[in-house]
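One protein chain omitted, others in place.
Chain IDs A and B follow the sequence of writing; residue 1 opens each chain.
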Amino acid sequence: MLEYIDKIKEISTRLLTEKKVDIIIGFRKGTLPMSNEPCFAKNAEDIKSFVWDSNCGINLANYLPNRKEKIGIIAKGCDSRNIVTHIIENKIKRDQLVIIGVPCKGMIDRKKISDMFEKEITEVTEKQGKITVKGNGVEKTIEKSKVLQENCAICIHRNPVIYDELAAEKVEEQKNVDRYEDVRKVEAMTPEDKWKYFDNLLENCIRCYACRNACPLCYCPTCFVDEAKPQWVGKSQDPTDTRTFHFLRAFHCAGRCTDCGACVRACPMGINVRAFTKKLEKDCFELFNWEAGLSMDERPPLDTFKPTDPDEFIK
Amino acid sequence: MKVIKIDKKKWAEGLNKLRAAYQLIGPVKKDTYHDFQVLDKDQLPDFDFLNTRMSPKSIAFPQSEVMLQYSLDEAKEDHHIMKEVQKDASPRAVFGIRPCDAKALMLVKLNFDTSDYKDPYWIQAYEASTLIGMACDNPSSTCFCTSTGCGPYNEEGLDVLMVDIGDHYLAKIISKKGEELLEKAGWKTSADDPSLIEKKKSQSEAKITSAVETKNLKDKTILDLYEAPFWEDISFSCLNCGTCTYVCPTCWCFDIQDEAHGKKGVRMRNWDSCMFPLFTLHTTGHNPRETKVHRVRQRFMHKLKYFMDKYDKGIMCVGCGRCIRLCPVNIDIRTVCDKMNNFKASC
Partner (left out) sequence: MINPYVPYPVRIDDIQIATEDKSLKTFKFVFLNKSDEEKFAYKAGQFAELSIPGKGEIPIGIASSPVEKGFVMFTVFKAGVVTSHLHNMKVGDIMGIRGPLGNWYPWDILEGKNIFIIGGGFAFTTLRSSIVYMLDPANRKKFGTIDVVYGARTPGMLLYKDELIAWGKRDDIRMHLTIDREAPDWKYHVGMGPNIAEKVGPKGDDNTYAIACGPPIMIKFTLPVLEKLGFSHDHIILSLENRMKCGIGMCGRCNIGKELVCKDGPVFTLAEINQTPREY
């Protein structure tokens, strides 16, 4: 995947010099291992700092809503699905965008890797599907496939679904993936155990809203937790308020979530925020045979009514 | 100042003696990180950490805290009259606080303890605490305390500075409060070689290679820095989440909220963040810090310029590196500080 960068830079430079776009949204190298920073380039000089590797897990579609200029954007499979969702939801116009599609082989989970080492990690490099981690006298090489973000490990849409340019040949999609093993485990719990599970999950939440703000779907001008008239949710650390935030946010994402993993990646407290969104993603798949962001021609299931919609829940 | 030698074999015994007089608070390992918490009976603080995930600012400034209470029941004589909630002001001993975090408390004190107003909640909790620092011998790559007017053995804000010497600790007494605590624990043996502390201090300081340059900040005007061209680039990736402000040991901003259930109500304060649009939103809908650029600029200008100009106590950052490590998009205060410090206004 590292070799993509030359092509990404070439396309980006061309788009800017030919004035096809005003800015290009991509990644530059971060100051810490395993952390690239989203950035924009306005000229060929800026493009030089662009990078591409397995640390580009942040969903760049999040940077699109309400922008007015012509934008080039680098998009993995999941980013492209969120771009589709943005277009359907009128947050950006298709003709404003030049999408540089990047077939993706998965992003690495920096928390998982950090947790594997007692000492601080100071350098992480990758080569041919292997990740080499260094830090304070320790050096270890791991298979990349073992340290993928969970959502990447079960991803079945690695290739961009919408693009104008491609940075590489398409990759083979993963087959026979069990996408919902974790959800089924929770579904099988007794109500008491479920309650305990979610309580534990949210125990460390500091209400920083990094999950919400990293999510391309969460673009409401005023989030329900920030409403003052009426104030729906308290602002303290009361567990009821924290739960209300997470549950409602997940429901707002139902039928729209692409399981891009941005929320989990962003959480500074290491909360598996996907535990909420994924159940709804599964429901949408099973009830409506729906996966978000695959088509520009179809409205999301919660946007539409069909006489054939499942209605067993109305009793 | 006096230095006491604490044999590690006597450590648990001393702590147990202290439990009668103090509530003990210390770093505890949870899952894969450390955080401060009240120690259970027989529980020992765990010092095998670089630094805790959340800062110990919450010792005096909890994320949510009840300030006042009242009754809305008109049958009661004192209905609708707001009363101060009495807090537990009994002594507490905080072990394992890093020198950077202790210095941070001194900076926060400038906000809560002023000549005009005293914040009783912060001051009471702060004064009830005896802070026993643990010098830092293995700083992280994101530590830059030596360039923020602090350091891995810095004593400001501490009552005792402890240094790990292997089979024993050296405990440097910094204040009367600290001396009393050591006495109560029964740790009385004077150290044979207090100079070890100085030696270890220089070794540790040498390990800190990350730094910020701040010397030019003072001479730049607020408006020049405010209007500098780099803010759009710096703020682009920012999600405007509250992570950096919540994990920062020096961020003190808060919101005040009333919460009433039935006929009873409280007024409480919760941490707030300059990253949130709601922080400055007027009732009219006008927002003086309307955009992400405004808000990101506010955070860095406050830490690195406004604070410096207002208090003349350096920058409002102790170099603990938490915001760097936990920022979801890798915005690095060191990079921003250097940009501000090196900025030359064009005119």
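Heads up, the rule we're going with is that a contact is a pair of C-beta atoms (placed from the backbone, for glycine too) under 8 Å apart; a residue touches a chain by one contact, two chains touch by 3 or more.
Here the structure is a predicted model, which is why all the values come from computation and not from measurement.
Among the residues B:Met82, B:Ile165, B:Leu196 or B:Ala211, only B:Met82 touches the chain that is left out of the figure.
Between the chain not shown and the residues B:Asp101, B:Glu155, B:Asp272 or B:Asp332, the one that touches is B:Asp272. Of the candidate positions B:Gln37, B:Asn111, B:Asn138 or B:Asn240, contact with the unshown chain belongs to B:Asn111. In the full complex, the hidden chain is touched by subunit B at residues 67-68, 70, 72, 79-84, 111-112, 114, 116-120, 123-124, 221-223, 226, 252-258, 260, 265, 267, 269, 272, 274, 279-284, 286, 288-289, 294, 298, 301-302, 305-307, 309-310. Counting over the whole complex, subunit A has residues 228-229, 231 touching the chain that is not drawn.
The definition used in the following text is that only the chains that are shown with their structure count from here on.
For subunit A in complex with subunit B, the touching residues are 30-32, 35-40, 58, 62-63, 114-115, 120, 122, 206-210, 212-214, 226, 228, 234-238, 265-270. The touching residues of subunit B, when paired with subunit A in their complex, are 31-33, 50, 53-54, 63-64, 140-142, 233, 236-237, 239-243, 246-247, 255, 257, 259, 268, 270, 273, 276-278, 324-332, 334-335.
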